[in-house]
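Let me give you the structure first, and then I'll get to my questions.
Note that one protein chain of the assembly has been removed; the remaining protein chains are unaltered in position.
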Amino acid sequence: MTAAAAATSPHAWLQAQARWNRTEIAFWLATLLPFWLFPDYLVLASQIAITALFALSLDLILGYAGIVSLGHAAFFGLGAYTAGLAAKYGWGEPLTGLMLGALAAGIVGYAASFIIARFRHLALIMITLGMGLLLAELANSLHWLTGGTDGLQGVKMWPIFNKFRFDLYGTTAYSYSLIVLFLCFLVARRIINSPFGLSLRGIRENPLRMPALGASSRAHLRKIYTISAVLAGIAGALLAQTTETVSLEVLGFQRSADVLVILILGGAGRLYGGLVGAIIFMVARDQFSGNTPQFWYFWIGALLIAVVMFLPNGILGGLAKLSSAWRSRA
Amino acid sequence: MIAPVIGVLFDGFAYGMLLFLLSVGLSVTLGMMNFVNLAHCAFAMLGGYVTVTLMNRLGWPFFASLPFAFLLAALVSVVFERTLYRRLYRASELDQVLLTIGLAFVSVAAAAYVYGTVQQPVQMPSYLRGSVTVLGVSFGVYRLFLIGTALAITLLLVGALEYTRFGAQVRAAVDNQRMARGLGINVEGAFAFTFALGSGLAGLGGGLAIDIVGLDPSFAFTYLIYVLIVVSVGGLGSIGGSFAAATLIGISDVAGKYYVPELGAFLIYLVMIVLLMWRPAGLFGRR
Partner (left out) sequence: MRKALVAAAIFAALGSGTASAQGTIKIGIILPYSGQFADGAAQMDNAIKLYVQQNGDTVAGKKLEFIRKDTGGIAPDVAKRLAQELIVRDKVDILAGFLLTPNALSAGDVSAEAKKFMVVMNAATSIITTKSPYMVRTSLTTPQVNASLGTWAYKNGIRKAYTMHSDYGPGIDAEGAFSKAFKEAGGEIIGTVKMAVANPDFSAYVQRAKDLNPESIYVFVPGGAQPAAFGKALAERGIDPQKIKVMGQGEITDDSALKSMGDGALGIITAFHYDPNHQSAMNKKFVADFNAAYGRNPDFFSMGGWDGMHAIYAVLKKTNGDADGEKLISAVKGMAWESPRGPISIDPETRDIIQTVYIRRVEKAGGKLVNVEFDKVENVKDPVKAAMKK
């Protein structure tokens, strides 16, 4: 926060934050480049967009409200299974399927938020982890419904608006995922740059002081947790629809852990952190695993270590620090 | 009628002791030094591979290889502590997560590169195999050995930390760094030592675990969840807490699978969630 901004009223500061700057506009324009520059990579691009949305949903609770979750895949998976089941049982319309996925994740997220908002620190991490694993085990034992380990069979999507079918090249998948990501990003951006978003950050910094100022911290936490679950559910539904597959690993620990790593890599507590993290992580993984399918973990691990050492607080955090250092020198 | 109950309690306790050995080191580093070391199981894996190498390639006896599992894991961990970890003692927990996950990734790839992806077979010496029957209840010999080792280590640890001068210095360094430094205690050294001890114990646990759970490069991640469960339920930084939590989790896991196998996969997580909701700081936690 710069000194000038702090001197004015909080509302003015929020308004300043809410203005679109050139880097942001350039970023979103750049997301269109794959259509021309890498038309062979659109399927990957669509899955990056979906992961980015998932990471964004985690950022809302982790980066802005201080809720570290190791079980966020629960909501991703709920969205995926809901959308997948809808399509399997005769309703393959994507947009309504997406809303169903969001709804299911939102309802469970709201219910879970009553537990989540009461805990902090390691207990919170482990409770989210435990609830995520319980849900994964539940999906495994509901073999008749979910198809168990083999995955849900018979997911067939209808074309979007009855016109754009999901093609092998991934053109529809990427266009669809990108548009949904952008819309969800707008929502997240609006939330963060609202007084509600500001009080969330207050809770993150000091959970005891905010209630004293009259902001009910638990109600706030519940609200943001539910919103985050909805976004995660949308991401999961997107994956189910664009790949027409759903399997147990959408709920798995690995997915929860990966998205956490992706967010921290990009920079938690920054709107673009999850997006940048998803791009870097997935492109790096694709390249490394293409070259050394057996040992790519080594290179991705080295990348993470290097980022921590040279760009603390994630890539965006590190870059921001470097650029402000450079500016203050100039 | 009573025999199966004793059998289940025994098996569960032994399983718990294995979890205890694997996790006590993390409890110490996380609780005392506030460092989130998700590469903890990578050190356990290292201990496992040291044991396997000494036994299978060099033909060492099992008992002779265990101390080296401890030493090498401790040694390697100190190298990392001095070069990487210490730079992040004051960094955010998230950065610590990223660094140690990165290390764990690297360790998985390195293990696959050096040892291949195959399950490492170990044959325990014949006197550690089979079981002895007392009053109609059979006790696995290897499990008895595990329990004995874990109890001995607990006593040693508690004794060393509570009743020696060095233990007092470590506790002082951890409780209040500035004060300890002011009193002339070598805080850096105490940290490095604590870290090495924790990782060494993980290495020993890795060596002991192979016979029960096997060893392959995914070890660094497979048991991380169990370790985290024990640490969080036990309470950070508490050796007694980890011991109690490991016992509780081990017994409830085995008993659950025996009496209600339908809940087998769920039980360990349910127990954890209930315990944490009851005592968010863990059984013996201070915070």
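In this document, chain identifiers A and B correspond to the written order of the chains, with residue numbering beginning at 1 in each.
Quick note on the criterion: contacts are C-beta pairs under 8 Å (C-beta built on N, C-alpha and C of every residue); 3 or more make two chains touch, one makes a residue touch a chain.
Since this is a predicted model, take the numbers as computed values, not measurements.
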Which residue of A:Thr31, A:Gln47 or A:Ser69 touches the chain not shown here: A:Gln47
Contact with the hidden chain (one of A:Gln15, A:Thr149, A:Asn206 or A:Ser324): A:Thr149
Of A:Ser194, A:Ser216, A:Gln254 or A:Ser324, the residue in touch with the unshown chain: A:Gln254
Missing-chain contacts mapped onto chain B: 4, 7-8, 11-12, 15, 108-109, 112, 116-123, 129-131, 133, 138, 140, 142-143, 211-218, 222-223, 226, 253-258, 261-262, 264-265
For chain A, residues in touch with the removed chain: 35-36, 39-44, 47, 137, 140-141, 143, 147-151, 153, 164, 168-172, 175, 239, 243-245, 247-250, 254, 289-290, 293-297
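The working rule: only the chains that are shown with their structure count from here on.
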Whole-Å gap between the CA centroids of chain A and chain B: 33
Touching residues on chain B, where the partner in the complex is chain A: 30, 84, 87-88, 91-95, 97-99, 101-110, 112-113, 117, 225, 228-229, 231-233, 236, 265-266, 269-270, 272-273, 276-277, 280-282, 287
Chain B partner contacts - residues on chain A that touch it in the complex: 68, 115, 119-123, 125-127, 129-131, 133-134, 137-138, 140-141, 253, 257, 260-261, 264-265, 268, 294-305, 307-309, 312-314
